[in-house]
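Omission of a single protein chain aside, the complex is shown with its protein chains in their original locations.
Letters A, B and C mark the chains in the order given here, with residues in each chain numbered from 1 onward.
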Amino acid sequence: MDSVFSHTIAAILTIGIISFLYKDNPLYKFCESLFIGVSAGYWFVQQYYANLLPKLFDNLGITKLVGAENAPEGALQALFLEGRLDDNLLYLIAGVLGVMMLLRLSPKIGWIARWPLAFTVGSSAGLYFITYFQSNAMSQLEHTILPLNSFNNLVLIVGTVTGIIYFYFSKEHKGVFGGAAKVGIYFLMITFGASFGYTVMSRMSLLIGRIDFLFGTWLGLVK
Amino acid sequence: MKAFSYSFTFYCLLGLILLATTDGLAQVESSDSLLSPLLPPSEVIAEDHPGDAGAAIIVRWKLSPDEDRGVTGYEIVRSTSPTGEFSSIGFAAAGSNRYVDANTEDSLTYYYKVLAIDVDKNVSESELSPPARSSPQWFNFHLLNLLIIGGLICGAVIYFIAHAKKGKKLFLRKIAGLEAVDEAIGRATEMGRPILFIPGILDMDDVQTIAAITILGRVAKTIAQYDTKLNVPTSRSIVMSTAMETVKEAYISAGRADAYSDDFVHYVTDEQFGYVAAVNGIMVRERPATCFYIGAFFAESLIMAETGNAIGAIQIAGTAMPAQLPFFVAACDYTLIGEELFAASAYLSGEPKQLGSLKGQDVGKIIAMSAIVIGALLETFFAISGSSFFGSLAELVHKLFSIVAS
Amino acid sequence: MRRQVPLLLTAIVGFVYIIQFFVPHKPFNIIEHLFTDWILIIAACAIWLGVLNLLKLSSEKVYKRAKDWPYALVIICGFFMITVAGFFFSGGRAFQESGTAFDYIYVNIFTPLSATMFALLAFFVASASYRAFRARTFEATLLLLAGFFVMLGRVPVGDLMTSWLPQGYRLSDLAGWIMMVPNMAGQRAIMIGIALGIMSTSLRVILGIERTITGGE
Partner (left out) sequence: MKFFEKLMSIDRRVIFLFVGVALIVPLFLDIEQTIEITPEVQTLYDAFMELPPGSKVLMAFDYDPPSAPELQPQAITGLRLCFDRNLKVIIIGLWPMGPMQANLALETVFSEENYFDKEPIYGVDYVNLGYSPGNELVIQRMGSSIPATFPRDFRGTSIEEIPLMRGIVNFSNFDYVFNLSAGYPGTVEWVQFAVDRFHARMGAANTAVQAPLVYPYIGTGQLTGLSGGMKGAAEFEKLTGFIGKGTKFMLSQSFAHMIVVFFIIIGNLAYFVTRGREEKKTG
């Protein structure tokens, strides 16, 4: 009985979302709002248990401090009970940054939220600088250095080089250079067409899963 | 004793010939491993693993000569004294001649032995390795080529920024999507409909989102000059907070602080498809005249772009997600492709310093193109002539761009 | 304080990140792990901002009886339903295990909604290809042909149609070639461009030239 009930809920929600294809309607609006509320709550709970609790509260020992059972010893216990500076004490900085972020709610000192923001932006700039340089630029380059002894290699090298020329900003796309950039666009178009065509089939299988749920799991019409 | 072993070998050989002339190839192997003892790996060397933070020793050895005759793998054992008790630390598969012991203490000296093991669980032990100690290094020399090339590109960017500061005029080609921004904003104003700006679905720790918010700042500055409503739903809290701040600054600097409202930017949900459901709802209900999709997108790209298309909005997209570009190109009016997304904020700012950095990027492209062309030519000469001179030059180019760490 | 500190912080953190890549020695070896954790903690705190914003806008709608206010009420109810279930009725840290109230909502409400939203792509992919795959210009024709051949080459019909050709020259082989050669070339150009764009953007941010986000105009 229970599974019939829960399957029926899931089925109504499934139909509600699909109904958007025809036009906006109250059932879709209901599903949309429920989805927003539930998913915002889902990530809210997730963030607490996946990040705040283990990374901040456990590492610092706040969980233990508030008297939770089976909680691990943290950096605060190490500092005050054993007089030892634990590496995890560094997480205190993260806690401070987190609180600064929340201070944005205060109109007076809301500007301090820029500090944790600057930290986030700075570290992602540094991280992306390195990772994209390494795995996008360098490794792609190295794999394109091939002997021109086959038609395929020739196409690959011409395509890559003209494609890069298309992205060149500081020279007008005229003459030979413009012609090369044009060839680059042609390669990009083939790329877009091919990857589009490539995904069509897998997108269809997503829907098959939902249809199977409606007609098979829920209604039991498809065995 | 000697006579015995000679005759033993003789019989073995005889047996082998007999077996080989019949059909029992598999039997050859087993009888072979039965008769001659398994030979151990040799020349075991242990040394500090280079370019790391310490706590790792790399062990190398020469494969057992019996490698092809049923060796299934190697067991690595270590001890802190040459005469002490050796304990197993791990296995390496047959055919491999190195093992990284990533669990050492820098203060201790270690000795290693490598044991070959065969199908029948016979074990044969190598000689002792010389003593080894792990230590941390201040530079990872495997990454020297990255430092050099990265340094070159950075240097070019910084040089052209400084160059542009002096007021040198720079030519920049047109980007169709950016030329259309003003027109798109103007159209929304004429029609009296809002403008929708979607800054992608990733958080501020993605550079695409950083670029998206920067572009939002520039676009908002233009929008502020008209009385058009801006709607920025976000899927991350930090993005919401940053976007609010940025839009506010834009309105203030455009002298329209009065027209700004905190409701322009709002949070929806972190969930990818929940966010799309909401954006779709906003589109069909508010009917924005212009939609911007700028930032990092995944599968939701097409759901939004198709809905936007159905309501007849002008759509300008920009992303560096290669898998989503085809969908934006197919469904939107203008698409900033990959690098164009990152160039867009510099273009829109119009500041010489920012534009200078684009010229620096182009130097990176010249490096990339010449590396491909020169490397390919060297490879070709090598393939045609077989000359080791070209071969080693080509290998050098490969090494220069290789990222394979130890 | 307001403008300078964030700019300085961005620069320092950015440089430290780049240095740690090349320098394996202490203390740089722990930085990547540590900073990643810190960002996660900041984001976990920040979600309060977003959630409060969502609840504020929704309750304002309900309070003012604005258009479609009942749906705003659904948002609020949905949010509290799953958070109360997650924090108080699902056994603390084990909240995601099957059989908990949180898991029940996840399986029966969250999953069908997100899976169906994802599945809408099947329809949109069809309508988008109807419009986009038209031989309007030479470029559009290339897009069309590449897409068309790859699509056909991936279903048995494609090979059936070309079964008169020798093996190795059928539609699936053509599709494979398009994917492996011209498509790969285009992808590489895009990826190399993106890498340069990201490097330059990162550098502008770290050097404080692009300060829209960190320091205002």
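Methods note: contacts are C-beta pairs under 8 Å (C-beta built on N, C-alpha and C of every residue); 3 or more make two chains touch, one makes a residue touch a chain.
From a predicted model like this one, the values you see are computed outputs, not experimental measurements.
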Considering the full assembly, with which of the depicted chains is the omitted chain in contact? A, B, C
Given the contact definition stated above, which residue among B:Ser96, B:Ser261 or B:Ser370 touches the chain not shown here? B:Ser96
Sole residue of C:Phe15, C:Tyr104 or C:Phe148 that reaches the chain not shown, by the stated touch rule: C:Phe148
Name every residue on chain B in touch with the hidden partner chain. 72-73, 90-91, 93-94, 96, 306, 310
Per the touch rule stated above, chain C touches the missing chain via residues 98, 111, 115, 118, 122-123, 125-127, 129-131, 133-136, 144, 147-148, 151-152, 154-157, 176, 179
Chain A, residues in touch with the chain not shown (by the definition above): 21-22, 198-202, 204-209, 211-212, 215-216, 221-222
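As a working rule, only the chains that are shown with their structure count from here on.
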Counting C-beta pairs in contact, which chain pair has more, B-C or A-C? A-C
Distance-maximising chain from chain A - centres being C-alpha averages: B
Whole-Å separation of chain centres (CA-atom averages), chain A against chain C: 4
Junction residues of chain A - those touching two or more other chains: 17, 20, 29, 31-32, 35-36, 38-40, 42-43, 101, 104, 114, 117, 120-121, 123-125, 127-128, 132-133, 137, 141, 144, 157, 160-161, 164, 167, 188, 191-193, 195-196, 199
Mind pulling the residue numbers of chain B that touch at least two other chains? 146, 150, 153, 203-205, 207, 210, 238, 241-242, 245, 267-271, 273-274, 277, 322, 325, 327, 329-330, 337-340, 343, 358, 361, 364-365, 368
Contact set on chain A toward chain B in their complex: 17, 20, 23-24, 28-29, 31-32, 35-36, 38-40, 42-43, 101, 104, 113-114, 117, 120-121, 123-125, 127-128, 132-135, 137-139, 141-142, 144-149, 153, 157, 160-161, 164-165, 167-173, 188, 191-193, 195-196, 199
Which residues of chain A touch chain C once you look at their complex with the stated criterion? 6-7, 9-11, 13-14, 17-18, 20-21, 29-45, 47-53, 55-56, 87, 90-91, 93-95, 97-99, 101-102, 104-105, 111, 114-130, 132-133, 136-137, 140-141, 143-144, 152, 155-164, 166-167, 184-201, 203-204, 206-207, 209-210, 213
Chain A-facing residues of chain B, complex: 146, 149-150, 153, 170-173, 203-207, 210, 238, 241-242, 245, 267-271, 273-274, 277-278, 280-281, 284-285, 322-323, 325-327, 329-330, 337-340, 343, 358-359, 361-362, 364-365, 368-369, 371-373, 375-377, 379-380, 382-384, 394, 397-398, 401-403
